[in-house]
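Omission of a single protein chain aside, the complex is shown with its protein chains in their original locations.
Our next item is chain A:
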Amino acid sequence: MLNLDYMWGLLPVLLRYLPLTLQMATIAMCFALILACLLAVVRVSKVPFFNGVALLFISFFRGTPLLVQLFLFYYGLPQLISALISITGVTAAVLGLTLHFSAYMAESIRAAIVGIDRSQTEAALSIGMTQSQLMRRIILPQATRVATPTLMNYFIDMIKATSLAFTLGVTELMGATQKEAAGSFLYLEAFLLVALIYWAVVEVLSWGQRRLEIYLNKAYQR
């Protein structure tokens, strides 16, 4: 049966790697949000040329597996660009997660922007606001509220996706588990424990997400 003592002893060992996992996800999320907003605004305002670039970018990063993208950045690109030879696994993972998730997030943000009724845009222009004032003061604040629940989902996905970084030699939560399991041969216990850790983290975030949604649904009702 399960060796519970082993699992109990392993827990603090693995938890030491949780901060790295969360850090990678948080940093990638911040960059991805910025990039996704840029992509979405370019797509919505149909800036010539850049719109095409954005489309191509989104299509590629949604159309290929994240693992392939990570290998491409870590093992592939340094062969082409020698400056990248010293890229660390963590950097490559954060870069890959950023680009991959920004492509998905850009589409949700775009949908949220497009969903805001056109009459507000016309009203803002009619009182003499510029396009960028309109975006900053009227459209983006509302789009953010609409898109937030979806973006939270992507953050949760991203935390789970950081586990792929172990394939780039990063010792994060998954990498550490792999090493411990290889030493003890107690694979079931080790991987079950790491699954429970991911699950617990995601549950905490989901709870936060539900609270946030209740708050957002009340927005602008006063």
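By our rule, a residue touches a chain if its C-beta (ideal position, glycine included) is under 8 Å from a C-beta of that chain, and two chains touch if they have at least 3 such contacts; residues count from 1.
The working rule: contacts and distances are computed from a predicted model.
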item: Identity of the absent chain, which is to be given by its UniProt protein name, from "L-cystine ABC transporter ATP-binding protein", "Electron transfer flavoprotein subunit beta", "Pimeloyl-CoA dehydrogenase large subunit" or "Sarcosine oxidase subunit delta"; value: "L-cystine ABC transporter ATP-binding protein"
item: Touch with the omitted chain, as defined above, among A:Leu15, A:Cys30 or A:Leu125; value: A:Leu125
item: Contact residue for the chain not shown (choose from A:Asn51, A:Thr91, A:Gln142 or A:Ser184); value: A:Gln142
item: Chain A residues that touch the omitted chain in the full complex; value: 116, 119-120, 122-130, 133, 137-138, 141-142, 145, 219-222
